[in-house]
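Here the structure comes first, spelled out in structure tokens, and everything after it is commentary.
Every protein chain of the complex appears in place save one, which is left out.
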Amino acid sequence: MINVGIVGGTGYTGVELLRFLAQHPKVKITTITSRSEAGMAVADLFTSLRGHVDLKFSAPADSGLDKCDLVFFATPNGIAMQQAKALVQANVKIIDLSADFRIKDITVWEKWYGMQHACPDLVAEAVYGLPEINRSEIKHARLIANPGCYPTAVQLGFLPLVEAELIDIGCLIADVKSGVSGAGRKAEVHTLLAEAADNFKAYGVQGHRHLPEIMQGLSNIAEKTVGLTFVPHLVPMIRGIHATLYAKLSRKRKTDLQALYEARYADEAFVDVLPAGKHPETRSVRGSNLCRIAVHRPQDGDTVVILSVTDNLVKGAAGQAIQNMNIMFNLPETLGISQIPLLP
Amino acid sequence: MINVGIVGGTGYTGVELLRFLAQHPKVKITTITSRSEAGMAVADLFTSLRGHVDLKFSAPADSGLDKCDLVFFATPNGIAMQQAKALVQANVKIIDLSADFRIKDITVWEKWYGMQHACPDLVAEAVYGLPEINRSEIKHARLIANPGCYPTAVQLGFLPLVEAELIDIGCLIADVKSGVSGAGRKAEVHTLLAEAADNFKAYGVQGHRHLPEIMQGLSNIAEKTVGLTFVPHLVPMIRGIHATLYAKLSRKRKTDLQALYEARYADEAFVDVLPAGKHPETRSVRGSNLCRIAVHRPQDGDTVVILSVTDNLVKGAAGQAIQNMNIMFNLPETLGISQIPLLP
Amino acid sequence: MINVGIVGGTGYTGVELLRFLAQHPKVKITTITSRSEAGMAVADLFTSLRGHVDLKFSAPADSGLDKCDLVFFATPNGIAMQQAKALVQANVKIIDLSADFRIKDITVWEKWYGMQHACPDLVAEAVYGLPEINRSEIKHARLIANPGCYPTAVQLGFLPLVEAELIDIGCLIADVKSGVSGAGRKAEVHTLLAEAADNFKAYGVQGHRHLPEIMQGLSNIAEKTVGLTFVPHLVPMIRGIHATLYAKLSRKRKTDLQALYEARYADEAFVDVLPAGKHPETRSVRGSNLCRIAVHRPQDGDTVVILSVTDNLVKGAAGQAIQNMNIMFNLPETLGISQIPLLP
Partner (left out) sequence: MINVGIVGGTGYTGVELLRFLAQHPKVKITTITSRSEAGMAVADLFTSLRGHVDLKFSAPADSGLDKCDLVFFATPNGIAMQQAKALVQANVKIIDLSADFRIKDITVWEKWYGMQHACPDLVAEAVYGLPEINRSEIKHARLIANPGCYPTAVQLGFLPLVEAELIDIGCLIADVKSGVSGAGRKAEVHTLLAEAADNFKAYGVQGHRHLPEIMQGLSNIAEKTVGLTFVPHLVPMIRGIHATLYAKLSRKRKTDLQALYEARYADEAFVDVLPAGKHPETRSVRGSNLCRIAVHRPQDGDTVVILSVTDNLVKGAAGQAIQNMNIMFNLPETLGISQIPLLP
């Protein structure tokens, strides 16, 4: 059994980690910390876990995290970078669901996240935990930077086109829509039901923190810097990300894009390329670790339209984190995360 | 392995049966029928099942249902009663999720369902599939009448009070609220999102088909006829039932109702009595087979208020059906239906 | 023109007052105060008001409220009671949308609202602003206690039965459901879309502040103390209240209840009694000052079921406040508040 600790379990990625880990056949959750809720039973905060999770939240100081085999950070940005080094030195593996270790260029990270980085050397070592790209590095990593929710859907969508060098990577467009749980379990006015329901809006058009993360990932694949316009939107739903991606074919216009995508993801358990002509729905992945993708070329023109959907809390966060854990601990990659989506 | 057939798998109870059965360790789904969709792959209709269900819908005539160990009817009312006898005679067990076998009094059934009953003798034999009341009869049944969604939440809520003879059973009130999936996957105007969202209404105040079913169940327990006012409402949500139940204490006013409920359901895996003072949310059981109950006595008066929540498609339909199957086939009662609720 | 001031215009009752008052033909809004947003243009906070409201929020000290003919308090509880006396002494009329002046028994008020009352003598003078009951007192009032949202829907629903002395007033039940805007425009976790959407729950079963308000109102009519069980619920919608009311007929069981309700409200512009057998929807009053009511006697028994719907922000708050203003200033009662509901 893997002895697992969770730091910061009171948010949505926390409860989602617990949903999967509590029934994972190779995991024992030994500790879960929360500064604000220390002493409270986890199942008192999240009624859905009654009968499945018997732990109480513990104060960080009393948590014994250094005795764990693996620690998940489900914390706000800026926490993991302060605690990672001690854990790594204690031979504890780390999967950080926050953004602390995602961006290799410290200057870029500090600009977008508005703070000084506490641990630049571990940034260099950290492996970006997108298994469909980095599986072999993940296998041997001590520290995983678990990708953001938008970056997962966008990178998986563009990946085959970029790898095959079929598109003009100077002017990619990602028009992306997210359910409200992406904003976290934080008391804020703009995500109240009375504000966000029966409503739709873009936000962060001038710049969003996931822009440099996506650009880094796609540029790595392309081996040169991509140009990306990234526009996130807020959808009046709880879970789900829908990325609508636009690219211009630059050459090989006769390539069978459907076949390209099917071949690229043929061995991936969590990426499902839909038949030609289909449109994926976010609910078709609700509660599951899947990314479903459809490939379109409207009117057989030069503009490719890729539709990519995930559950932002699963493949976009907790599920992908456990997928990374499975790889790191040499378990079957789907173990404990092969639940069928909840529909309707 | 139990060889299972499903009749009528294109509705919400159908897809929900498939979600559970496809991952049930002791079940092999051998056939699924649909008159309208014969020949179509199930996963083409329900994208959520891609990779998990490889069957095609078959026409009822070609279905080989009589070779199954067990057949679930997930059909509109009036279908199961026409096909049940032949299957029973072929030694196939049946769990009917429709209302055909729920009401023992044929005259009452015919009045509320507006058709002549095709198979009254099997009504007499059928066992009402509410395990918390009828577990021992279910064990040996050939034909299960799976309860309605409202009746499950209401009966489990009132049950301890009625058994303990603490309330005036002549004037029970059940003010019950349901998500829209309770109306089924049928093209109708009143359940369109543009009609039902951001809206709330009662319906069927003059009489709803679940009224006689609830009255029959509670009267059986009370051993005399109960009086019930039952008002269903439509909630702008997908899944969930919330029953708010009112009863007058008739005697033993010092009884500890919290203890009464906890004791009654102590051995029930799927009924969770919340701590005193709590209010269950429908999302705390979303996607799960649980019924969560809270017991209140406002201002310590004589009116008891019971709050009872279920997922109408699970404990109110498909999950309870599989719970019945587990009992009938001598399997652990929770096998394949112990998923943790999806929250948020 | 009536010179109107608004204290505390940053919440939902504030923006709703502005929606109506900005197009009211006899009103000039002269000042609107907000401690937190002083200096900000109102239309910057509420984009919906761009081009209709040119004011900026002013700090309370600079507001010149004492020059107004009328001041609306759209503030949290506990503010109006501190400022009312000075304004009354300056001959400014007041309509308080908070709860400060609703409860005549100061002890009861202090118990439910958890603070000491700052101005008990004005409580005695204040007129409870439910025009369908108190129209003549409202006409001459200096200070109106505008009713709460639940109390409006519940009292209008029970009123004809109580006046006609037809029911057992010792055991009334009000099972009431509200949209989330009833909780106000406050940053809180439990009303986030990701918490409250696709969910339904009761709350405050042990006691809610609107219980003593409703009991006071109904007891005044009955001329003796009523017994009431009041259970509020949160509905995943923005606006709307649906009260499902239960009462036992005590006598005159042959009374035509439909005719009773139609007669009682025949002259009321804002109470609409639906034809027999109908079920009002909350959306049928969305954005309007209407209360629609339906009267049922299921199975012709002794239990009467009344369905009463309002928009909690209009007839339950801002619309009723303006209705009171129209009465106080001798204007046609429907002036400026006769908008047709927004459906769908």
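Order as written gives the chain letters A, B and C; numbering starts at 1 within each chain.
Heads up, the rule we're going with is that a contact is a pair of C-beta atoms (placed from the backbone, for glycine too) under 8 Å apart; a residue touches a chain by one contact, two chains touch by 3 or more.
Only a predicted model underlies this, so the values are computations on that prediction, with no experimental measurement involved.
Q: For a quick check of understanding: of A:S63, A:N146, A:T191 or A:T244, which residue touches the chain that isn't displayed?
A: A:T244
Q: For the chain not shown, which residue from A:V108, A:V231 or A:L335 touches it across the whole complex?
A: A:V231
Q: Pick out which of B:L172, B:M237 or B:V304 touches the chain that's been left out of the picture.
A: Checking the options B:L172, B:M237 or B:V304, the one contacting the hidden chain is B:M237.
Q: Where the complex has a chain not shown, which of B:N3, B:Q23, B:N77 or B:T191 is the residue touching it?
A: Going through B:N3, B:Q23, B:N77 or B:T191 one by one, B:T191 is the residue touching the chain not shown.
Q: Spell out, residue by residue, where the missing chain touches subunit C.
A: Considering the whole complex, subunit C reaches the absent chain at 12, 15, 19, 22-23, 46-52, 181, 185, 197-198, 238-239, 272, 274, 280-281, 283-288, 292, 313, 338-344.
Q: Over the whole complex, note the residues of subunit A touching the chain we left out.
A: Touching the chain left out of view, subunit A contributes residues 171, 173, 175, 177, 179, 194-195, 197-203, 205-207, 227, 229-231, 233, 235-240, 242, 244, 246, 248, 277, 279-283, 286, 296, 298-299, 301, 303, 305, 307, 309, 344.
Q: Even though one chain is hidden, which residues of subunit B still touch it in the full complex?
A: Contact residues on subunit B toward the absent chain are 12, 179-181, 183, 185-189, 191-198, 236-238.
Going forward, only the chains that are shown with their structure count from here on.
Q: So the centre of each chain is just the mean of its C-alpha atoms; given that, what is the distance between subunit A and subunit C in Å?
A: 45
Q: If you average the CA atoms of subunit B and of subunit C, how many Å lie between those two points?
A: The separation of the two C-alpha centroids amounts to 39 Å.
Q: Could you check subunit B for residues that touch two or more other chains and list them?
A: Within subunit B, the residues that touch at least two other chains are 197-198, 238-239, 280-281, 283, 286, 344.
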